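Everything below concerns the one structure shown next.
Heads up, one of the protein chains got dropped from this complex, but the rest are sitting where they should.
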Amino acid sequence: MGRRPILGAIALATAVTLSAAACGSSGDDTSSSGKKTITIGFQGVLSGDNQQLGLNALYGVKTAIAEVNADASYPFELKLVESDDAGSPDQGPTAAQKLIDNKKVVAVVGPMFSGATKASEPAYSQAGLLSVSPSATNPALTTLGFTSFYRVIAPDTVQGKAAADYLADVLKAKKVYSLDDKSEYGTGLSGALEPELKAKGIEVIHDGINPTKDYQSEATKIIAAKPDVLYYSGYYAELALLTKALKDKGFTGKIASGDGSNDPQYVAQAGATAAEGVYLTCPCGDANSDPKAAAFVESFKKVNNGAKPGTYSGEAYDATKALATVFKQLGDDVNRESVLKAFPGVNYAGITKTVSFESNGEVKGSNVYVYQVKNGAITVLGNIADLIKA
Amino acid sequence: MTGPNVPGQPAPRSSTSTREGREGPGGPRRVRPSWHPAGLRSPARLRQLGVLVLLGLLAAVVTGPTGNSDHPLRAAWDSIADPRIVLFLVIAVVLWLIVALGGQLRTLAVRWTTPVREPVGAAYGRRGGPIALNLALLAVAIIAPMLFSTAAQQWMVDGVGIYALLALGLNVVVGYAGLLDLGYIAFFAIGAYTTAYFTSQTAMPWHAPFTLNPFFVFPIALLLAALAGVVLGAPTLRLRGDYLAIVTLGFGEIIHLLANNADGVTNGARGAFGVPHLSIHLLGIDYTWGIDPLPYYYLLLAIIVIVMIAFGRLERSRIGRSWAAIREDEIAAEATGVATLRLKLLAFAIGASVSGFAGVLFASKQFFNPQSFSLQASFFIVAVVIFGGMGSRLGVVVGAVVLQGLTFYLRDLVAPADRYIYFGAVIVTMMIFRPQGLVPSRRRRREIELSEAGVGAADALGAAPTGARP
């Protein structure tokens, strides 16, 4: 009895290390249809508390891939390799390395969260593997010297500025309660919004609250402050609970939030009555008037067992489609180097925006739209730049 | 495993029969040969079959389709009402037969492994034997990563190495001194933020007026973390077991929240980017640890080996013996002149300093933000220590290798969203069959056996809960 444990432990350790060493995927380069196969990677939040956001994006990527593979005009088929970073910097480098190690992967959609991005990007830059983030909005990301980082979403500063304009010029707010969820995304957005508001002479009350389910006392605090507008920088799941708490307590001011809340689930979770009239800003395209967007929703549901697109689904879809466009232009010469070189020149008309890039990897000319919940549906009011002029 | 076992003498048959006897209270006490057909139909055996069939159904649900809240039970039903279920049921029945007829198999297994076990055991028992065995393990640790993919090497650093070091530190607190610390990750955070403070002008808004090479931060972080340990410990160590646990948990949360909230000091949720990598510029040697994981791995390995040797000496020293006295019977220890409070503080400080040390390594390797210092991470380190075998240095390192290896292995095996279902199942199964951990410390095991037998009161962590003796 006394000696067995050591042996067992050694055996176990060996088994684990050997199986870890044996990891590696095998697959063939040509598909059944005879077209050649191009492999792309996806790095995102596929486990942990935020995995719904990861699934939104992953399903968007899968929708794009299904469309490309069904479309005869693309001379190749796309294959996907997923890698989970749980949205945390701890697991980022390993998740990125997993995709880098797979020599077939020529480009990556991801990483999703800014923290995981900062931890992973040094490895991507070193390996010369292109990564296109659908959702990392931290403004600093394009200034940290990463050579293979691009994103199809505007940084917080763009949305913060536009949202401030809208609150000031259209909603005529005098006093704004800016609440963030203390996450990287939330503090980034509120940090961009507040200076803009203050510059316009609007009184800003700042508060932060970690994601929770209990917004009772926070609602009391907000109501006591009597703001004209509450702007919440965070995700829809928390905004839904906050909205409910506020409406239960009879809050009469306006409620607004950013792209993290622009998700049909928001209305479903808050209830149509409570969510009615809430404003949502988003640096993403006008999904209603665009027939392509309607087609996207249909094909998304078909590919993903009836799941509906949510926050970041459209961006991930656009990133994948933009990659496919570049692969098509490159013809036979698709490898990491050529993709990294050709991608900055892409010009692809996507459903959230036209994907084309500044030299630093920032997506060009982002318009910020404002949406409002009307009769239980998120409907577009228009481009903020136009609304201010009107 | 009930009752004190004579070390080195396996008694597989008797343990099966006692369990059988207990599970069928009304049944005959006479032990039947387990292969006897009537044995298969006994209530205990039939119950085993039931349990295994249930497990089979559960396995079908776990591996089945994903559901949604609109139809809460549909996914479970779809996985059970599927032809696949036959496979799971067949596996369940086969497993049951193996378990039921296991007596013979186990004797066979014992017979087959004896020729291997004997020499290794003998080598371990011989003078100098453990050293040879440890050297062999070290050789494996040196060579193995070279055979791995870069991603696996990366994980050997981020996942396995760092957590092994953390677990070694926590082992001093939990394993040696018998104190439960649920906020251990806080000291790791202190180490990481100290590094950012001293080595970079840009990583955090709050920084030192000068910059240091991360190597010089090691001693600073070590001292600061130890100091934090003393500051936390001095007022709280008078508390008994579980109260200490909740206070340390609170401390861990406070540090985590402060790091996340203090935007102007720590850069809040945006984290500290730009801490320089470790580098040596000494006597003509210029070396910088870069992005590649392997150099970090060997540095970590060296540190872990040094820490293991140092703690081994510590365990056998006067201090180590005093810790053993405290965890076995604190009142008696105090009565015989052991300065219990001061020694507990020492354990806290030593544990904390290792954690702070690991924090420097982590911060200089890669970007971090407060997410890295969550409550779950603290729980996970405790899990590594217990899983490996508390009080055993080799054990906690093996625990880190196995648990973190498992998360890496599952990465490719199952859907990422489902990964922690399997992970949780493995932990529970492991605790059911091997509650003392993978490589238990002998002294710890003896203490538990003694307390079971009613000799002496083992500490708050080791003693079996009340009502354990059925």
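The first chain written gets the first letter, and so on, giving A and B; residue counts start at 1 in each chain.
As a working rule, a residue touches a chain if its C-beta (ideal position, glycine included) is under 8 Å from a C-beta of that chain, and two chains touch if they have at least 3 such contacts.
To be clear about the criterion, contacts and distances are computed from a predicted model.
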Legend entry - Name of the absent chain as recorded in UniProt (options "Dehydrogenase", "Stage V sporulation protein AE", "Heavy metal response regulator transcription factor" or "Branched-chain amino acid ABC transporter permease"): "Branched-chain amino acid ABC transporter permease"
Legend entry - Chain not shown: contacting residue from B:Asn68, B:Thr202 or B:Thr336: B:Asn68
Legend entry - Option touching the unshown chain, where A:Ser83, A:Asn138, A:Gln269 or A:Asn304 are the choices: A:Gln269
Legend entry - For chain A, the residues touching the chain missing from this view: 49, 51-52, 55, 182, 206-210, 212-214, 216-218, 220-221, 224-226, 237, 240-241, 248-250, 265, 268-271
Inset, instruction - Can you list, in ascending order, the chain B residues touching the missing chain? - result: 1-2, 19, 61-62, 66-69, 72-73, 75-76, 174, 180, 235-236, 238-240, 242-243, 245-247, 249-251, 253-254, 257-258, 260-261, 375, 379, 382-383, 386-387, 390, 417-421, 423-428, 430-432, 435-437, 444, 448, 452, 460-470
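As a convention for this text, only the chains that are shown with their structure count from here on.
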Legend entry - Between chain A and chain B, centroid-to-centroid distance (C-alpha), Å: 35
Legend entry - Footprint of chain A on chain B - complex, ascending: 5-10, 116-117, 120-121, 124-125, 133, 137, 140, 144, 147-152, 154-155, 158-159, 257, 260-261, 263, 268-271, 273-274, 291, 293, 366-369, 371-372, 389, 394-395, 398, 401-402, 405-406, 408-409, 411-412, 415-417, 419-420, 438-440, 442
Legend entry - Complex contacts: residues of chain A adjacent to chain B: 1-10, 12-14, 16-17, 19-21, 23-25, 46-47, 51, 55, 82-84, 87-94, 97-98, 100-101, 114-115, 118-119, 122-123, 126, 138, 140, 144, 182-184, 186-188, 191, 208, 210
